[in-house]
Each structure stands twice: as C-alpha cells, then as structure tokens.
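Every protein chain of the complex appears in place save one, which is left out.
We call the chains A and B, going by the order they appear; numbering starts again at 1 in every chain.
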Amino acid sequence: MRKQTTIDLSISLVLVLAFVALPHFYSNLTILFMMAMYMVLSQGVNLLYGLTGYMPFGYVGFFGAGAYGFSIALQHLHFPIVLALIFGVLFTSLVGVILSPLLRLSGAYFAIGNLATSQVIYGIVANSHLQGITGGGDGVDISQYFNQTASYYVMLAVLLVVMVGIIWVKRSSFGLSLQAMRDDSVSVAMSGVNVVRNRMLVWLASAAIAGLCGAIYAWFISFFYPSSVFDVSIGIFAIVFMLFGGQGTIFGPVIGTIILYGIYNVIGVSTPQYFQLAYGVLIVILVMFLPNGVLSLFKRGRRAHGRVLESRPNF
Amino acid sequence: MDMKNKVLVSVVSAVGLAALVAGCGTVSGASGSNGSSSSNVITIGTLYASTGSYATSSMPEYAGLTFWANQVNAQGGVTLSNGKKEKVKIVSMDDQSNATTATTEYNQLITQDKVNVLVTDFGSVLTAPAVPIAQEHKVVLFDQSGTGSNFFTPTNKYIVLTSLQESTLWADSLAQDLIKNNTKNIAIVYADNDFDGTQNNTVVSQLAKAGIKPMIDESVPTSTSNYTTIVHNIDQKNPGAIIELGYQPNDTAFLQAYKASGVKVPIVFTIFPGQLPAIFESQFGASGLAGVSTYPTPPFINVQNVNYGMNLTQFESAFKSAESSLPGHPTGPINFLDVAGYNTGLIIQHTLESAKSLSQSNLRAAVDTFSGKITTLDGNFQINSEGAQVGEALPTGHFVYQNGKLSMVVDAN
Partner (left out) sequence: MIGLFYALVGLGLNLIFGVMKVVNLAHGDFLMLGAFGAYVSYQLWHINPIVSVLIEFVVFALLGMLIYFGFVPRLVQSKDPEMLSLILFFGVSQVIEALATMAFGVNPVSFNVNMFGPSLELFHQAYPSYLFVPFVVSLVLLALMFFFIYKTKPGTAIRAIMGSRDEAAANGISIHRYSSLAFGIGIGLAAVAGVFAPFVVGGVDPTTGTDLTTISFAIIVIGSLGNPIGTIFGGLVYGISMMLMQTYLPSWASIAPYVLLILILLIRPSGILGRGVRHA
C-alpha cells in the first residue's frame, strides 16, 4: 500500500517537473499553461464526481467566480497577488457554501441545477448594475499585473498540490468512506459516518480548486470579458477529459487531458467542426462501450488474463 | 493495484507527454511554415472564427485581409524602404469565437511562428487576449475592429486600431443628429457589453450637454433574443426615437419585435444593418428595412479622394472576381467587414513601406509618420498617441425603398 503511494507520488512529481522543464524546449507557454490548468480542473471534477457521484455541469461557475474574486481583490482592495489568489479561493468557497443546498438534489436534477447556477453567477457578474464592482460587460483589465511566467509556475505548484491531495484522498479512510457513500449512502450513514458533512467538504474542495484555477487564469490572461471566463465549454472540457481518462482514478484526468487537449490543439484549430464531430462521437462511444474511461482498458485486459482482481474497484 | 499496472500507467503517461510535445510542435506545422526561417517573405499572423458567435463578422474580415495579400503578391510584393520587394504570407488560425483558444493561438503566432506582423480577430472580445500578450512580447498589434476603450492606454505603445473608430467616438454623429432634429422622447435600449455600453454613454453624455435627457435608457443582457415586451413597453410611452444598441443578433431580434408591434416610430436606429445589410435584407426583405436608421459604412458611403489603395468601385469589382479564392467563399454583395479587412491590409502595407526596418518599434513608429495623411476607401486614417483610431468617422443614415430598390440616404454630418 505504502509502496503504491510512493509510486503515485513520484509519477506526479515527474509530471510536474516535466512541465517545469518544458518551457525551455517549447515556448508557447499558453498551451502548456492551459494543459496544466485543465489537468487541475478535471481533477476537481474527478474529486466531486468520482467520489460522490455529483456531476457539476456548471463547474465553470466556480471558475468564473474565482477569476472575478481575484480581480476584485486586486482592483478594489489592492491586495498583493498571493493574497488576491487566496481571496479568490475564499470567495469561491463562499459561493460554494451559498450553493450547497444543491447537494440535496440528486442525479440529473443536480447537474441541471448546477448548470443553472453557473448561468446565474454569470448573469450577475455581467450585469450593468454592478459595473462599478465587476466592470460588467466592459470586462476586466488587470494587465498591470500581467506575468505569464509567474502565473505558469503558480499553476504548476497547484497541480502538484492537487495531485498529492487526490492521492491522499484516495488512500485515506476519508476517501474510502466517500466511495462507500457514493455506492450506498444509507448504510454508510448508519455506520456512523457523517455523510452530509463529508459531501460538503468534497464539494467545497472541488469548488476551491476551480476558483483557484479561475484566479490564476485571470492573472495569466489579465484582460477578459465575462463571456470568456464563464464559457460553459471550459467546465465541459474538464468533465470530458476526466471521463475519457477514467472517473475516480488518480491519473485518468491527467491522461485524458494530455490526449484530448493535445488532439484539440492539433485538429481542433484547423478544422473545428470535424473536431466537434469527432468529440461528440467519442463521447457517445465512451458512454456506450467504455463508461469507466481508457484506464479501465488495462484492468479489463488483466481480468481477461485471469489475474487476481483488485481488492478495491476504483484503483 | 499491482506493480504491473503501475508500470503501464507510467508508460502511458510518458507516451502522453511525448504526444504533448509532438502535438504542440504540430500546431505550428498545421498553420503554415515558420515565418522567420524564410527571409524573403513577410509573415502576417492572424486569427479568424469559422464558427461561433463572431463567425458572421470574422469571416468577411478575414476574406478582406486575404484579398489584400493576394493583390499585393500579384504585384510582386510590398516595396520596403530599402527598395526590395517582398511577398507577404498570411499565417492564420481558427479560434472558433472562443477567447481561451484565441489566447493560446496569439501566443503561438508570436512565440512559435514568430510572425512579422500580428493582426487580431474581429471585435473586442477576441482582441482582448492579444493586448497584454503583444505588449509583453513587444509586438505591434494591428487591431482591426476591437474598439474597446480599455485597450488604448498611454503605457501601451504596441497597438494600432486600423478599421473602425474607437467606440467612445462612434455615437457622436448619432447624438448630434438627435440634437439637430430636436428629437423628443428618446428611448435607448442597449446590450450589456463594452461595445454597446460605451456608445450608450457617449449618446447620453452628448445629449446631456444639449440639455436632453432620454425618456428611457435601459440595458438588456447581450444574450437577449426577444424584444417583444421591451418594444411594447416603449411604444406605450409614445417615443420620438428608439435607439437600440446591440450586436447583430440583438438588432435582428429588436427589429423583428418592432416590425411585429405595428407601431411606427419616427426614428428607429440600430447599428448593424449598415454593416451587414445582406443579412438584414434576407430577414426583413428590402422593403422591411425602409426607414431604419443606422451607421452607413462602405459600400454605402463612397469615400472620395482616396489616395491609397483601391477606391470603392475598384474594390467591389476586384473583390467580386476574386471571391472563389478567398476563405469562406463569400457570395453576394460586399459588406463593410470585407472593406475593413482589406483596409487593415492597406495600413500594414503602408507601414511596411514606410518603416526603416521590420523591427516592431520601427513598424510602430512608421504608423505615426503617415497617420492623418492617407485616405483609403474606409476614410481618413488617423490615430491618436495611444493608437486609437480617431479618423474614419461614421455618419448616420437611413434606408430608403423606392421602385423595388433599397438604398441609403446619408445624413449630413
């Protein structure tokens, strides 16, 4: 058990180190930044969906909230960057607390409700009556703080922390109780686990991850409109990357992001319709034939060879 | 999970990372050859949106720019200040109207393709991500139509607005027109965004100077697609003018509601029929547009005294005959954005001709040397010290339908 943890941690470290080294070989920092960001985001979705079964279709709501929390802290409160990032995360967590009644909903109701909340946050931020605070439709200009290199390395630090966090959650008794909760919440509650509190913790952690990503993203591009940070496709991308790699696994979201975002940059840019088509077909195939992501292929292979099955179903 | 599986995962991760590096490399490969490597071609990097909400405007603009490049190359290229002729090559990428994708691609054009000249995609939303990146990398940004007033600051030396006035100036002619006609009971509905919000501010503040306060001044979300209720409420207050400031879909939805209400208001103003008349004609019919006021743009205004590039008539016929070779294969009459893209090309051409070298600071300095001196088919090109366009003024005008033909009457400005 301990050995596996060490290996997982080393892989994560190698991954982050690779990202640290990559800018020396390849100078389009934005692609690297976005890739790291999507890894973190899809881990955020993974945490929530993989462990508790809630599908956050409006995940981008937290992302946008983080971007705006960060910008407001910089522009109006004149916080230094680090404090502003923390403010962005706290602000997002507050939004998470306000939206926590959504957790009472289940399945499709939650997914749709979550999508609606992201639209509401967007509508509020973009509204011209709040122009004095959010800039409304005029967008945000924090270009005096523009620093792509610094924001890139901060994102990598976040990636490392999130990877370690995910590994810890998967291995800890807390994580185990969450997975049990997902499968049968009633019996877990009877065995003395505080189901509501645990769900709430995961929900807030997942929200904070998205908020932090949004905040760093805002810093990275430093000039944006509400429609750019509340673009529903950001959250959807994270979800698809996670599903493709494998929900509830440690490295599924990472692999999903590398493969799909890589493909996106190769085909998507030149012929977007074909990309969207391929993407849609891919999702359909995944759901029909491979609902547990590409990582499950390896497990299936093993099973077919008659090896010993794992003690736990998800990694 | 056992050791073997772990190894598999690590192998996959490694392969994935390799794929990532390879993938990133391919992006520049997919978009054209690397600009800096070949010495006798000038690379012009730009983005366009083939899908999404800005495609309608972005594609004709991109076609106009491409048309310019083909024209220049047919004549052997641009004559630089050292007397040499060099061809131009457009390196382009598709951002699908997505600001996030656009950020990546602007960066790609600067850092990977190392283009000589950087040109933005249509509109403020897709221009915004380029502004700080261009400034950071000290690359002059030829901003075609991103008119957001935030872009132009004394500290940013690396932006030039080529084909449209900065948005604070747009509504000047509209406000003056309303004042001159002594219009009473003015109702303004504007969409919640930078472009329309600034224009609303201009109209309201200009009217205030003349002691006029609009009867209604209301904002609606940019996503509004149904104006029926809003128009109905305005109609009941007997307006002398309804000014609707929006993007093209807003204008369509608004006019639809206005037509349906059956009420006749003396002045009905929207922005985009003057820029994209073909779309509006297909939706409302030529007779349906009669009486609608707008900002007429070329081809509705035929700029006289053109001293650089083609005039409108020449452009119209040359563009029509080149249509099949242009991206998006435009059909039908030319529109303003075709002109805007071509105009951007002309400004770039004159910049290259006047610059001492191709260094970015020389390019920017070159623009200042001819600002105010050239007149293209888009009007007199003039920028202020922050790079914002102050020439190319837009008048107001209204559609007239006579003998089965739609035409535009430009109001004196």
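Rule of thumb we're sticking to: contacts are C-beta pairs under 8 Å (C-beta built on N, C-alpha and C of every residue); 3 or more make two chains touch, one makes a residue touch a chain.
It should be emphasised that the depicted structure is a prediction, and the values quoted were computed from it without experimental measurement.
The chain omitted from view is touched by exactly one of B:Thr229, B:Gln304 or B:Ser324, namely B:Thr229.
Considering the full assembly, B:Val220 is the residue among B:Val139, B:Leu164, B:Ile186 or B:Val220 that touches the omitted chain.
One of B:Gln71, B:Ser92 or B:Gln256 touches the chain omitted from the figure, and that residue is B:Gln256. Panel shows chain B; residues 50-53, 55-56, 59, 189, 192, 218-221, 223-226, 228-230, 233, 249, 252-253, 256, 259-262, 279, 283-285, 288 of it touch the chain omitted from the view. Residues of chain A that touch the chain left out of the display are 53, 55, 57, 101-102, 104-109, 111-113, 115-117, 119-120, 122-124, 127-129, 185, 232, 236, 239, 243, 273-277, 279-284, 286-288, 291.
The rule we apply is simple: only the chains that are shown with their structure count from here on.
One finds 34 Å separating the Cα centroids of chain A and chain B.
Chain A meets chain B in the complex at residues 4, 7, 11, 14-15, 18, 22, 25-32, 34-35, 123, 126-128, 131, 136-139, 141, 143, 146, 148, 221-225, 227-228, 231, 233-234, 251, 254-255, 258-259, 262-263, 265-266, 268-273, 295, 298-299, 302, 307-308, 310, 315. The touching residues of chain B, when paired with chain A in their complex, are 1-2, 4-6, 8-10, 12-13, 16-17, 19-21, 23-27, 30-31, 50-51, 93-94, 96, 98-101, 103-108, 111-112, 124-125, 128-129, 131-133, 135-136, 148, 150, 191-194, 196-198, 219, 221-222.
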